[in-house]
Structures are given as C-alpha cells and as structure tokens.
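In this view, the complex is presented without one of its protein chains, the others remaining in place.
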Amino acid sequence: MKPILAVNFKAYYPHSFGKHAIELAKAASKIQEEYDIEVILAPPFTELYRVLDVVKNTKVKVYAQHADPLEPGAITGFIPLEGLKELGVHGVIINHSEHRLKLAEINYLIKKARALNLEVLACADVPETGASIAVLEPHMVAVEPPELIGSGVSVSKAKPEVITRSVDLIRKVNPEVKILTGAGISTGEDVYIAIKLGTIGVLVASAIVKAKDVYQVMKDMASHAVKAVEELRK
Amino acid sequence: MKPILAVNFKAYYPHSFGKHAIELAKAASKIQEEYDIEVILAPPFTELYRVLDVVKNTKVKVYAQHADPLEPGAITGFIPLEGLKELGVHGVIINHSEHRLKLAEINYLIKKARALNLEVLACADVPETGASIAVLEPHMVAVEPPELIGSGVSVSKAKPEVITRSVDLIRKVNPEVKILTGAGISTGEDVYIAIKLGTIGVLVASAIVKAKDVYQVMKDMASHAVKAVEELRK
Amino acid sequence: MKPILAVNFKAYYPHSFGKHAIELAKAASKIQEEYDIEVILAPPFTELYRVLDVVKNTKVKVYAQHADPLEPGAITGFIPLEGLKELGVHGVIINHSEHRLKLAEINYLIKKARALNLEVLACADVPETGASIAVLEPHMVAVEPPELIGSGVSVSKAKPEVITRSVDLIRKVNPEVKILTGAGISTGEDVYIAIKLGTIGVLVASAIVKAKDVYQVMKDMASHAVKAVEELRK
Partner (left out) sequence: MKPILAVNFKAYYPHSFGKHAIELAKAASKIQEEYDIEVILAPPFTELYRVLDVVKNTKVKVYAQHADPLEPGAITGFIPLEGLKELGVHGVIINHSEHRLKLAEINYLIKKARALNLEVLACADVPETGASIAVLEPHMVAVEPPELIGSGVSVSKAKPEVITRSVDLIRKVNPEVKILTGAGISTGEDVYIAIKLGTIGVLVASAIVKAKDVYQVMKDMASHAVKAVEELRK
C-alpha cells in the first residue's frame, strides 16, 4: 500500500487562495511524479476548480475540505456531494475538528459518497471516536488530537500512544480502513514515525501550506514516508 | 436608480452546477446587454470561478450565496470573506432563510464586507427583521417570507402588504438601503408589482434556475422591471 | 435482566409540564411497584425537580432529556452534567434524533457521565450509527428510525429488521450495552415484539405522555414486557 500525504489547505490568507493555491498544486504535482506515494490536496471550495485544473494530468487527488449533509435543491450557501462530484473531485474530508458533524450526518455523508464513487477521509479527535467512525466504513480515518493541531508539536513525538491506540481500537472494528496520523505534523521525521507506528500516512496543514518552500517540505515528508514503508516491508 | 434582478442559483442538481451554471451566466450576460438593469448572479461556491470567467467583460455582478463569519486561518471547509474577495466576487448574500445567521454574525459580516469593498445583500424573513437588519447598514435588504420561497406563489400577488410594510419599516431606520422583494417571484408581472410597490428589484431562484428557457424568463422579468421603473419616474 | 420502560416526556403542551408531569410520575411509581421492570422517566429540565420529588421513595429512575457538552462555568442557558448530578438525576438521554450531537460531544458526555456516576441512554437513527455509538460505551443504546418517531406506526411491526440488525451490529462491537427499541411504540404488543427480537426494552414518548389514561398504557406495556422476558427465560 502506498503511503499517503494529504494536505489540508484550510483557509489561511493568502496562502490557501488564488495563485498561492495554484503554486501549492504545482509543487504537489512534482512530488507526485518523484515519489511513489498518494498525494491528496484539499483546497477551499472556491479554489477546487483551479486546483483540479492544475493537476488534471497527474495522479494527484483533489478532495473538498467538507460537504454539507444535505440533498441538492433549495439550499443556499451549502455544497452537497452531488455538486462536488460534478466538479470532478476524488473525495471529501469530513468531520474535521474545525468542522465537526453530528453522528447521523457522518453516516449520511459516508453512505452517499460511496454511492457517488467519492472517497471519504473522516477525522476524529481521539482514538475512541476514530473507532466509532470506522464502524461507518469511510475509506480513511485520521485521528487528530485538537490540542496539537497547528501547534507545531507533532502527535508522532508528543503522543505516540495516540497513534498506536488508534490503530488498536480501529482495527478491532474495521480491518480495511486506511488510518492516517494528523495534528502538528511538521517534518519528514514526524511522517516517518507515524508510519512506523502503524498508520499509512499523514494529514498535514500549516507545515506545508504556510511553508516558505512548499516543495522542500513536501519532499522531506514524501521521502521519509517512502523510507518508512520500505523498512516495514522488509 | 436601476432595477435589480438578483439570481440565487441555490444548489439544484444539475441546474446550479457545471455547464448549466455556465449557460445561465451566458444568458444573464445577454440580458445585461439588452436592458438597463443591474444583474446579480449568485452561484454555489464551487462554481464562482467559472461564472466569474463567463461574465468578466460584462457588467453582470457575481455574489457568493453566503460567507462564513470567521477570520481566515485554521478553519476547514469554511469560506471567509477574504477568500471571496481574492476570487473577484462583487458581493455576498447573507442570512438567506435557508442559511440564517446569528445577529452578531450578521453585523460582523456587514462591517467586514464594507472594509473589503464587497457589497452585501442581507435577507430577512419578515418586515420587522428586515428593519432590524437595515439598522446594520447592508447595501441591500431582501424580505422573503419563507413559506412562499420556492412555492411558485409570489409575494407580489399573495402578500403585497409584506412588500409595502417592509418598505415602511425599513425606511424608518435606514433611508439609503436598497430594498428587494423575494419569495415565489415567477413572472415579469411579479417583478412589475414588486417595483411598483416601492422596492427596487427582486431576488429570484427556481423560476429562473430551473426554467426550460432561462433567457426568456429573465427577459420577461427584465423588461417588466424596466417598464415599472419608467412608469415610476413619470 | 429486567425489561426497561423509558418514557421521554418531550415538551408536549400541556402534557409534559406542571401537574401533568406530576401525574405521569405518580402513575409510573405505581407501575414500578406492580411490575418487575425498570422504569425511567425523562421530563423537561424545568420539571426534573418536581418529578424527582414525586418518585423519591420509589425505584423509578429520572433522566434528563439532554445535557449540554460543556464544562460548568460562564455558560448561559445551558445545563452541564454537574448541574444534573447536583439535582439528583440518575442519568441522561443524549443524541435523541430531535437533539442530535456531534460525535466528539457524544464521547465527551459519555466519558464525563461515567465519571459522575450518571447513566447514559444514547440514541441513534439507524443500526449502523447505533453500533458506532456503542463503541463509546454508553449504558444503553436506543435505535429509533426518525421517520417512525411519533408516527403511531411502531418499528416493531413496520421494520422489525431494524431491531434485529441493530442487535447484530451493536453486539459485534459491544457485548455489554443494553439495547432499547424506539420509534412509534404504541402498545404492549409493540413492546412484546421488541423484546422478543432481542432488545431489553423500549423508549416511548407520545403513546404514554399524551394518553388519556397514562396508567393503563404503561400497565399494558409493562405487563407485555414482563411476559416477553419470561418467555425468553424459558
């Protein structure tokens, strides 16, 4: 299984928007060519079209950061999954700690995304909720302790037991779902540890999006991811 | 003052998305050239870029359907006003009855939109809340009784007193704000009545967005709007 | 294990308030004395004190209908678990389909309720979310298809497969949690079926709360519950 590097653009200004979003997509495309990993980009709704355009001839996947748990129709200022599918995205992040959903909404979105052939990366705040969400069969689960998100202190180093406990609890209820590590991931070493502890990749935001040299940070992470996976294969 | 024809695309599927959104934008551009009115288009977040591209050499204005009352930064799946400004929109609809906001959020968005030089079309459900919101000085207020939205029964015909009462109450607290009529507007005649009763235009959704011939419906509304304004000028 | 008859008063007017709430509590106390079942009453926040007072010398348990997932302190108009504990309630219903919670909030409330020695009856809309919530180890899970709630059409008769599937999915992830049936439960026969299909009791609202003779409806349900449990024991 290829390691996964998922980049949540969030809504940093100006980093997540306009030409900055496009540059980030170009750097990601380059990384995708150079490393045998799966790169996922999650720009704001308003930038999805342009980012999709940049990566259209690559293997980079584009996800929305969220989808509203509503049927298409007379709804104003909301984005249903059908609108995202129409645009051409590959998947969607749901239940990020900055955009938490009700349990019934999570179930609705996972079921509908599967019907539309969209992938779902579902976030959870602690290992227990990671397992709870894994029961609903998303494609990926990322466990991110909220207190470490954006802290620059990686869960890999500060709370490795969160990673191992997530793997334990999630595997008990779902042997298939891909497990990602998130929160505070800043360096290639953080990625390396996350994979060695049993997850298949990382969900990263500010460390890449706000980096001075986006390409170099992604390269560091991608190379460590590949290294970790190779060591585990032996 | 020019009459206003504001089109809320909502999230009808497939009408509000992809090629349908582009065709609607093209029809609107044609109407804008033919009539001395102000045309405003409000597509879903994900379609803003393409719609802006279609109308870029016209006077058609593009609004977002909503903005999240949040500062840019570590927020996931939300769109702050700065991201909309960066994209090039002219304004934003807020507090639509399908996306109501807290009072403090409405005030925050109006203040910030003005600072960013974005126009605000604020919706209200009844004349009283229309006046309440007018105190906060948006550029436009649309009063839309929720029970008539999408009903095909226009407020112009079913509840003309809502229009006259809105004008009365809003003018007491704000002599400047542009007042629009909304809810169930389906025909040119509905638009004509709305303007004759003292508002400057309409906020329309399904009657245009789901029409078989979008151009013809807009043409009917635009011509009646111009006629009503001319009669009032005499 | 004793069968459970849990009564959600909801907020019917006047049935759920004042003297009506007190009469319901008195009828429940009588049922509790006559049948070997566990009776749980869940009145509105404002009626908890009086209902607790009525049942104080009985085995009837009193639950809140909800608790806000917040720490006590500078919060206005919210009820934290500490305030409920202080009042003397035995437990709390959470995530009712009329008051759904975010996944992280459900986990927070279950953990904290356990620390305060309060019981948790967690609701879910479908068997899948019932299993998802069971992972978080509440004391009870009630699966209630929202479309049947208040319909007078019982899940026991209309969708027995919801009950059996709930038992199957929940038992896979949690062998301990008590499973209740809810939605449309109107008669003793509905209760009988629910228990025969593998759950330990029911969550009922309007059929009892709005009944002309509250005692008789509860008696019918209690006697059928006892009968079903006895048959299963053989």
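Order of writing sets the labels: A, B and C. Residues in every chain begin at 1.
Basically, a contact is a pair of C-beta atoms (placed from the backbone, for glycine too) under 8 Å apart; a residue touches a chain by one contact, two chains touch by 3 or more.
As the structure is a computational prediction, the values presented were derived from the model and not from experiment.
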Completion exercise
Contact set (omitted chain vs shown chains) is B, C
Completion exercise
The listed residue (B:V92, B:L109 or B:A124) that touches the chain absent from the view is B:A124
Problem - Full-complex contact with the absent chain, from C:A6, C:A28 or C:A64 - result: C:A64
Fill in the blank from the handout: Answer key for C:A6, C:A113, C:I149 or C:L169 versus the chain not shown reads C:I149
Exercise for the section: Go through chain B and note every residue touching the omitted chain. Expected result: 95, 97, 100-107, 124-126, 128-129, 131-133, 135-136, 172-173
Problem - Touching residues (missing chain, whole complex) on chain C - result: 8, 10-14, 16-18, 44-50, 64-66, 70, 72-80, 82-84, 86-87, 93, 96-99, 149-150, 205-206
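As a convention for this text, only the chains that are shown with their structure count from here on.
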Fill in the blank from the handout: Touch-connected sets, chain A omitted, are B | C
Handout entry: Interface composition of copies chain A and chain B: same or different, split at half
Key = same
Practice task
Averaged over CA atoms, how far is the centre of chain A from the centre of chain B? Could you give it in whole Å?
Solution key: 35
Problem - Residue numbers of chain A (touch at least two other chains) - result: 97
